[in-house]
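Left out: one protein chain. Kept in place: all the others.
Chain nomenclature is as follows: A and B, assigned in order of appearance, with residue numbering initiated at 1 for each chain independently.
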Amino acid sequence: MHLPDGFLDAKTALLSYGVAAAGVSIALRQVRSALKPREVPLLGLSAAFVFAAQMLNFPVLGGTSGHLVGGVLAAVLLGPSAAVLVITCVLMVQCLMFADGGLSALGANVFNMGILGVGSGYAAFRAAKWLVRSEDIRATVFASAFAGWCGTVLASIGCAGQLALSGTAPWSVAFPAMASIHMLIGVGEGLATGLVVLAVLRVRPTLVAGAGHGAGEGRFGVVGYGLLIVLGLVLFVAPFACPWPDGLENVARTLGFSHRAVDPLIHAPIPEYHLPWAVSPALATAFAGCVGTGVVFVAAYAMARLLVPAFEGGKKDATSGN
Amino acid sequence: MKPAVAIKSLSYRYDGGSPALDDISFTVEQDETIALLGPNGAGKSTLLLHFNGLLPEKLPADPVIWIDGEPLAKETLAGIRQKVGLLFQDPDDQLISATVFEDVAFGPRQLGVEGAILRSVVEHSLSLAGVAGFEHREPHRLSQGEKRRVCLAGVLACKPRVLVLDEPTSDLDPRGRREFKALLRSLPGAKIIATHDLELAVDLCSRAVILDQGKLVAAGPTIPLLSNEELMLAHGLEKPHSLLHRHPHS
Partner (left out) sequence: MLPPATDSPRVTTLHRLSPTVKLGGALLIILTTVLLPRGVSWAYAMPAALVFLLWPLSGMTFVYIWRRMLLAEFFIVGFALFSLFHEAARPVFFSAFAKSNICVFTLLLLTWTTPFHLILNELRRWRLPGIMVTTLALMVRYLPVLVEESSRMQRARASRGFTRRKGVAWSNLTMIIGQLFIRSADRAERIYLAMCARGWK
């Protein structure tokens, strides 16, 4: 999901940099106030850890392999603000040391993976734990897995929105493609996230920030990140996801590039994105999204039950009160 | 002459409450090198962290450590930290910067040294440690022996009066070990060396202290102490080979 340079137009790149900078500022403020001096090297080592973890090959279908992104993992282990900083640094090094990901697109990448992915993932983590009303190992593992999936999917939607806003890709193609691909990829990410959290919880539960109850983010952080995520979705997704199917065409006409009445090279499989049985495309999309999320929620819960034996699952982790 | 290092009735408990060190007392005279021996888990590394105040997290009101006669307390902490140079067991934990120069310069920079003086301090420390000209090298491309020497240079750059070393020859090959021993021998000042390398203790250290389960179980001149096979075996050690055929009082 690393956007290279040249896919985003000036306004989208600038907007992305803006929201990314705002998010990183919030993270800096939170980390500066909460981080003890002896934890400072941990940020650097965690960034190296995420990078090193991203390099490992997870066997997937056939001969292909997948990789962990680790944003939500970092959030569960270190807390969301530290994770924002860690992922931002990882992306910066990938760009400025390995030419992986564009420099003008760095803002967008930081926003998608660092803020949208981490923020929505962590929110899903807390929500999932709250829903099962438990603080034990099983709950943390299940919530991490579910959150890993959510973060991946949301990040990809942000990316699709940015491509559409830049006029590089039509929303009607980018969104379903990105979202469906990442719903699949997200399963791997979620599974890996849950398993790693389980591995750490079994040996050193005190290292998992997300396992304690709620020292978590202060109100400033919650409100700040929440607003930014909403803003990002408004900027990059809302113009396209609104119920008027010809929204993009309106935008195109206004911005003046609809005069190119050239036929697309490849015709979209579902012209005008109408599904036969749906009331409107937006509602159909929302419905599909909810169903998908629900399926993953249940699957993550089942996985956690399967992998964490009962005697361990009920055990309260070290940081929760008794 | 005041001893270089003096500790009296030092005790320490881990966070969970289990005792780590129990009533330790000994002194190190000026320019003396002593060996700190003991099985794994005896508390050697924990003890070493006390000499420059890294442990305990809150220094006690009544001092238990004196460096050059000065008691270790909150007010004297900064000064004592500069006087006591601590070399950690894993050089990768100590080499934190992108280049050798930056890393050796780290200590002096904290003391406010900059510019041309800083450059000459770094150069001098590197040559003392036998790694002159390494300024632009990257830490992760150095050999273990070179890393240790650069760490030593970084410690020497702060001009300490006492050197405390945690297993300095543990991952060196025989030549590396020989060369490092020669290097240590050439450095002036009091030294405390925690080590499993009993030959090193015999070669470099006039006195030895044995720790076991947090307690000081024996102390005295190195050769007679290490020749006491029963004592050595009782505390997870052994009589070093170089003393096997040697009369303890020869």
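One rule holds for everything that comes next: a contact is a pair of C-beta atoms (placed from the backbone, for glycine too) under 8 Å apart; a residue touches a chain by one contact, two chains touch by 3 or more.
Values in this document were obtained by computation on a predicted structure and should not be read as measured data.
Engineer: Quick one: which of A:3, A:183 or A:211 touches the chain that's been left out?
Structural biologist: Within the whole complex, the residue contacting the unshown chain is A:3.
Engineer: Thinking of the whole complex, not just what is shown, which of A:43, A:127, A:184 or A:222 touches the missing chain?
Structural biologist: Of these options, the touching residue for the absent chain is A:43.
Engineer: With the full complex in mind, choose from A:19, A:150 or A:163 the residue touching the hidden chain.
Structural biologist: A:163
Engineer: Residue-wise, where is chain B in contact with the chain that is not depicted?
Structural biologist: 49, 52, 54, 78, 81-82, 85-86, 88, 90, 92-99, 102, 106-107, 110-111, 136-141, 154-155, 158
Engineer: For chain A, which residues reach the chain that was dropped from this view?
Structural biologist: 2-8, 10, 13, 28, 31-32, 35, 37-49, 51-53, 55-56, 58-59, 68, 77, 85-86, 88-90, 92-93, 95-100, 102-104, 163, 167-170, 172-174, 177, 191-192, 195-200, 202-204, 207, 252, 257-258, 260-266, 268
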